[in-house]
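Before I ask anything, here is the structure I am working with.
With one protein chain removed, the remaining protein chains of the complex are shown where they sit.
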Amino acid sequence: MSKRWLNCSVIYAALAAVALAFVLPLLWMLSVSFKPTREVLRPDLLPQHPTANAYREVIGLGAEDPGALRGDRRVESGKFNYLLYARNTLVIVVFSLVGMVVSSAIAAYGFARVEFPGRRVLFAVCLATMMIPFPVLMVPTYMIFKYLGWIGTFRPLWVPAWFGSAFNIFLLRQFFLGIPKELEESAMLDGCSRWGCFWRIMLPLSKPALAVVALFHVLTVWNDLLGPLVYLSHQDEFTLALGLQFLQSRSGDTPWNELMAASTLIILPVLVLFLLAQRTFLRGIATTGLKG
Amino acid sequence: MRSGPQSLLTGLLWTAPWWLGFLLLLAGPMALSLYISFCDYPLLQPPVFVGGANYAQLAGDPVFHKAIANTIVYAALAIPIGTAFAVLLAVLLNQRVRGQALFRACVFVPTIVPLVAAGVIWMWLLNPEYGLLNTGLRAAGMTNPPLWLESPRWAMASLILVSLWFLGSPIMIYLAGLQEIPEELYEAATLDGASAGRRFWHVTLPGLSPVILFNVVVGIIAAWQVFALPYVMWRTRPGPDRATYFYTMYLFDNAFNYLKMGYASAMAWVQLLIILGLTALVFVVSRRAVHYRGA
Partner (left out) sequence: MNVRSIILGFVLGLPAVGLLVFGPRGRPDVPPDRTVIRYWEKWTGVEGAAMQRIVDRFNATVGAEHGLWVDYQALGDVDRRMLIATAGGDPPDVAGLPDRFVPPYADQGALHPLDDLATEFGLDLAAFKPIWLDICRFDGTLYALPSTPYTIALYYNRQLFRDAGLDPDRPPRTPAELNEYARRLTRMTANNPQDPNDARIVQLGFTVSPAMLGWWHWVWPYFFDGPLWDGRHFTLDAPGTHAALAWIRELRAALGNERVLQFEGTAGAIESAQNPFLSGRLAMVFQGPWLANWARVYAPDLDYGVARFPSVDPERPHVFASMDVLVIPAGARRPREAMIFLAYLLRQDVMEELCQAHGKVSPYRTPRPEFLAGHPNPHIRLFDELAASPYAFGYPKMPTWAEAWAELLYLLETLLRDARDPAEAVRATQAKVDGVVDHYERMADRRRQQESPRPPGASHGESP
């Protein structure tokens, strides 16, 4: 009993230390976001005169003109407009999420389970595409989207998701490989088609992995900077990450408190998503009836 | 079912989402970049074919050598340290205790911090004068703590330290992998009298091995493409004495600052070959060490 208690407290201490180390930088971010502009330069850990002004600014409440909230006027240049940017980012997430998860899963299943000549080569090529540095593809890719007339729209940012991504295909393939073949083989003996196996056996078993892919995709879109940087040139179309980068690139007078307030607001929804959904994708295959 | 053409068709149908996207969006730009790597191409004028001149020039370019050396050092340190750190944290976070979700969230939340903000936060934390880290070190009795970002000796260490902060995603993948290891294996090991350490070595690690392989490969790719964080933290400078000037940064500079797209493309293809070689090596070396239960 007491040994167990000791064990437990050691684990708690370790967890607490780790959690603190990871969270401390964020607490600092939070602290700066509540500092008034004049205190931003000081190294104090806590704001002496805390204020929510930075938040009002980045959400748009600080503007004298109440019309700002309705968003029916042009974005004031260089101002971070949280609601507008969040909506833009959300549009991209919504249009791309299902495509990314389903396409990646189908392709991953093909690479994991369907035996066909040239599979290894094709998979190697798929992995290799992950390794190409984006800068060299930037200009040719830009030309393709320009040819399609998609520059200045969200399409270059969500259409490619419908072709899956090498990273997610790789991730799902690894998970699929971990699921015993016997389940499918017995189902096939019962007359189940490949598609049926995939749809009725593989996908339900891989819910946690699919949730991971979905979460990673949301994260990628939420934080993607290079794509929006190249394809979006209108402040009305900015995404959250692009708006933030823009806030930082203000020469000389970077509003640090607004930068940190905007960062906090960007993190918040994803954090809530993670807190609520983490059990779903970590619950594990063990509890869903798959053992050994 | 297993016959050649028939199975090829099936395989191609299943993998269609990927290869269609590859053909439509990637193959063209890739082929173009391969061609351009044999050209002088200042981006704004048509490319001029120069044969292997770009590749030959790379061999004698000291900045290229510096960038490659930095990247190798970074990868050689950050990947093993990061992997060990992530696996241990995953095991720790897998302990069934109250507040488990909260602890997991704490470790995960840094990965969702936008890189721009993260870079700025760490510039402050590592500030030699006011930064939290050095304040702590001084309180602990160190009289002359490192200058971190501004010291050629410590710049790389700073970056590796910050990279540990971003391990949330691999840790989550390890956690998901841990859920897949059957409870029976642990029970059996415990019945056999295996200690916690031996259980970790003989059950946990083999069970995690496919996931470790995945994370190492992704880590290699990420290390060779490290860009945004040093770009923000050293305010677009190459770091003290180019100490944090990495492969992709030099590639990016060549492409868009020096207007040498041909040279940059040659760098990209060399990089691709390096990563491919390393990945193949990892796959070969790991063949015996990785256990797929399904296979």
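As written, the chain order gives the labels A and B, with residue 1 at the start of each chain.
In this section, a residue touches a chain if its C-beta (ideal position, glycine included) is under 8 Å from a C-beta of that chain, and two chains touch if they have at least 3 such contacts.
Fair warning: this is a prediction, and the values are worked out from it, not measured in the lab.
K.L.:
Tell me which of A:A19, A:V58, A:C126 or A:V139 is the one touching the absent chain.
P.N.:
Looking across A:A19, A:V58, A:C126 or A:V139, the contact with the absent chain belongs to A:V139.
K.L.:
Return the single residue from B:T10, B:Q100, B:S151 or B:S209 that touches the missing chain.
P.N.:
Hidden-chain contact among the options goes to B:S151.
K.L.:
Using the touch definition from the top, which of A:L30, A:L90 or A:I201 touches the missing chain?
P.N.:
A:L90
K.L.:
Using the document's definition of touch, tell me which of B:S37, B:T71, B:N127 or B:S163 contacts the absent chain.
P.N.:
Considering the complete complex, B:N127 is the one touching the chain left out.
K.L.:
Across the whole complex, list the residues on chain B that are touched by the chain not included here.
P.N.:
40, 42-46, 48, 50, 62, 127-130, 147, 150-152, 235, 237-238, 240-242, 253, 256-259
K.L.:
If you put the missing chain back, which residues of chain A would it touch?
P.N.:
37-38, 40-41, 69-79, 81, 83-84, 86-88, 90-91, 94, 138-139, 142-143, 146, 151, 229-230, 233-237, 245-247, 249-256, 269, 272-273, 276-277, 279-280
The criterion applied here is as follows: only the chains that are shown with their structure count from here on.
K.L.:
What is the distance, in whole Å, between the centres of chain A and chain B, each centre taken as the mean of its C-alpha atoms?
P.N.:
Here chain A and chain B have centroids separated by 17 Å.
K.L.:
Where on chain B does chain A make contact in their complex?
P.N.:
Listed in rising order, the residues are 2, 4, 7-8, 10-22, 24-26, 28-30, 32-33, 36, 43, 89, 92-93, 95, 97, 101-118, 120-122, 124-125, 127, 129-132, 165, 169, 172-173, 175-176, 178-180, 182-184, 210-211, 213-214, 217-218, 221, 224-225, 228, 232, 248, 251-252, 255-256, 261, 264-265, 268, 271-272, 275-276, 279, 292-295.
K.L.:
How about chain A: which of its residues touch chain B in the complex?
P.N.:
Counting only chain A, the residues touching chain B are 8, 11-12, 14-15, 18-20, 22-26, 28-29, 43, 45, 103-104, 106-107, 109-111, 114-119, 122, 125-133, 135-141, 144, 160, 162-164, 166-167, 169-171, 174, 176-181, 194, 208-209, 212, 216, 219, 222-223, 225, 240-241, 244-245, 248, 256, 259-260, 262-263, 266-267, 270-271, 274-275, 278-279, 281-287, 291-292.
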